[in-house]
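Heads up, one of the protein chains got dropped from this complex, but the rest are sitting where they should.
And now, subunit A:
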Amino acid sequence: MNNPKQRLMTKAMVGQALKDSVVKLNPVLMLKNPVMFVVEAGTIVVLLMMLFPSYFGTESSIGFNLTVFLILLFTLLFANFAEAMAEGRGKAQADSLKQSKKEMTANKVTEGGGVTAVPSTELRKGDIVIVSQGEMIPGDGEVIAGLASVDESAITGESAPVIKEAGGDFSSVTGGTRVVSDTIKIRITSDPGESFLDRMISLVEGASRQKTPNEIALNTLLTVLTLIFLIVVVTLAPIAKYLGIELSVPVLISLLVCLIPTTIGGLLSAIGIAGMDRVTRFNVLAMSGKAVEAAGDINTMILDKTGTITFGNRMASRFIPVGGEPLASVAQWAAVSSLLDETPEGRSVLELMKREGYAFDEETASGGECIEFKAETRMSGMDLKDGRKVRKGAVDAVKAWVQAQGGEIPADLIPSSDAIATEGGTPLAVAVDDRLYGLIYLKDTVKPGMKERFEQLRRMGIKTIMCTGDNPLTAATIAREAGVDDFIAESKPEDKIAVIRREQAEGKLVAMTGDGTNDAPALAQADVGLAMNSGTVAAKEAANMVDLDSDPSKIIEVVAIGKQLLMTRGALTTFSVANDVAKYFAIIPAMFTAAIPSMGALNVMGLGSPMSAILSELIFNAIIIPVLIPLAMKGVSYKPMSSSKLLQRNVLVYGLGGVIVPFVGIKLIDMIVHLWI
């Protein structure tokens, strides 16, 4: 499901959406969208006038009324289609999730200690189940005994199994994932219908979508604009009548529909659903739309150093010879010692050697025996077939090993290794038998591209704070390299909360990522907390978003999505409201020219006839909705830049564009419509 190239719409989706757009005509469903409800009411009135012309005295205008009715009907259908498409895309995603939520049997531990098979849907919070190799985990829970590797690809798309064990930060398991080895005992932590998967499904389907605060505020504005134009149109009839101008009801309804913000009214819910969908597509599970919007407002971001900003594992960055040994031999032996070492540190030593342009003798190294790293020895390396032993490891361990074989310890070993440590690096000593060659300088490395990301964040007005357990010196070095604004060294979990509170007291919204149980309070305190799916249940419950891929740097994307969501709403509202300027110029002269011929002077667009003007305008009003559906679904493009530039650009595109586009569009449609009328 983690497939960014998924197409915007598929054939099946469109078919379902077409069906749904008819179902959604139900006025009860329409009520939640006041703008489109008014359109529907108008449509029904025109329909009645068309069906019973003798009752309304509209025999002479059946053809016109029919046309108006059809255009209005399509306006409604288009708006419904937009919503149905957005929901359809969510459903498609939900369906793929549902596949992993098949009915299954769980081995529940009864009070007596025995095991009974029960359907997974009957499991309640607190129940304990046993899951063995090859079985599906029946629900979200926490491992309370045992250790197993679990295949979470159904949720994360990551194929490599992960280790789950009781206690610690890797105890949480997700329903629908599969145990691939061993057996674990799990305490279920969610009731049926409330599990991760359930929540995710209902969120992407749009079923449990609640209106966000910003959406409510915008809806209020749209409703009041609709009411204002209702007043305008209702009062216009008697005012015109005073002049002896009879305005027909379908014409008044056309005026009303054109003036009320149907474009944004029709697309509003689609924008919301599509926004959530985009987040889910990123494999981030947001607990509510509110959380996504809050992400757009973030002022401060607290990031863990390890795993987010740096790779977390230390990389070899330099070879340092001791005791007058040549640099080349340090590099050579360091490489040999790492030849069979599959850890990232080991790989990085080989890469560094190549980068520095050294080589080792393949012949010497071949056929050697790998000595793995052990906690007792704190060394790893290779026993060569010629009997020599090559080792790299913690400086004191290697030193002791060399001394034990009667070797001399160069005098500059300790000063050099201390120098590395004070700079925040980790020194590894390299030795062959009784001879100590030198040191490998291991350094925490900032992930590529992070510096640019932080630069972008700064332009967006977001301050970044790095949290690390390192000493201040190391922290400062990494902070400088990564380009974060601030850092907390030697930080304890409490420090994070303190920082969050401090920032919040200044009125800032704070986002943070975390995975451990001791991150939970801070995740709860933060305005946007992104927990890693690999983290503990406590962390996931405290957060309002969970990243299924457990990639902490994703919070940056979530912020962009939140902003994009708001921007899309704002831009389309502006566009919709700006459209009214042109619409007035089309419809007002059309309404009155028959009675007041001199009014023709206002027909600046030179529209063919009053009737074609009204129809063209209605058609424009209807087709602009499907034209904008892709924009509503994808969101307006967003590049991090200062708000002034962003606003300038959007005002130009959607504000000024909103004034100009309908002039052109209505004129073009009129040129076609006027061929008949």
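In the analysis below, a residue touches a chain if its C-beta (ideal position, glycine included) is under 8 Å from a C-beta of that chain, and two chains touch if they have at least 3 such contacts; residues count from 1.
Simple rule for what comes next: contacts and distances are computed from a predicted model.
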Hidden chain of the complex, named as in its UniProt record, picked from "Potassium-transporting ATPase potassium-binding subunit", "Multiple sugar transport system permease protein", "Ferredoxin" or "Phenylalanine--tRNA ligase alpha subunit": "Potassium-transporting ATPase potassium-binding subunit"
Contact partner of the left-out chain, one of A:24, A:108, A:496 or A:563: A:563
Candidates A:319, A:592 or A:620 - the one touching the absent chain: A:592
Contacting the left-out chain in the complete assembly, out of A:435, A:459 or A:674: A:459
Touch with the omitted chain, as defined above, among A:22, A:163 or A:227: A:227
Omitted-chain contact residue, chosen from A:116, A:366, A:471 or A:648: A:648
Missing-partner contacts on subunit A, residue numbers: 213-214, 216-218, 220-221, 223-225, 227-229, 231-232, 234-243, 255, 293, 296-297, 299, 458-463, 506-509, 562-567, 569-571, 573-574, 577-578, 580-581, 584, 588, 592, 596, 598-599, 601-602, 638, 642-644, 646-648, 650-651, 654-655
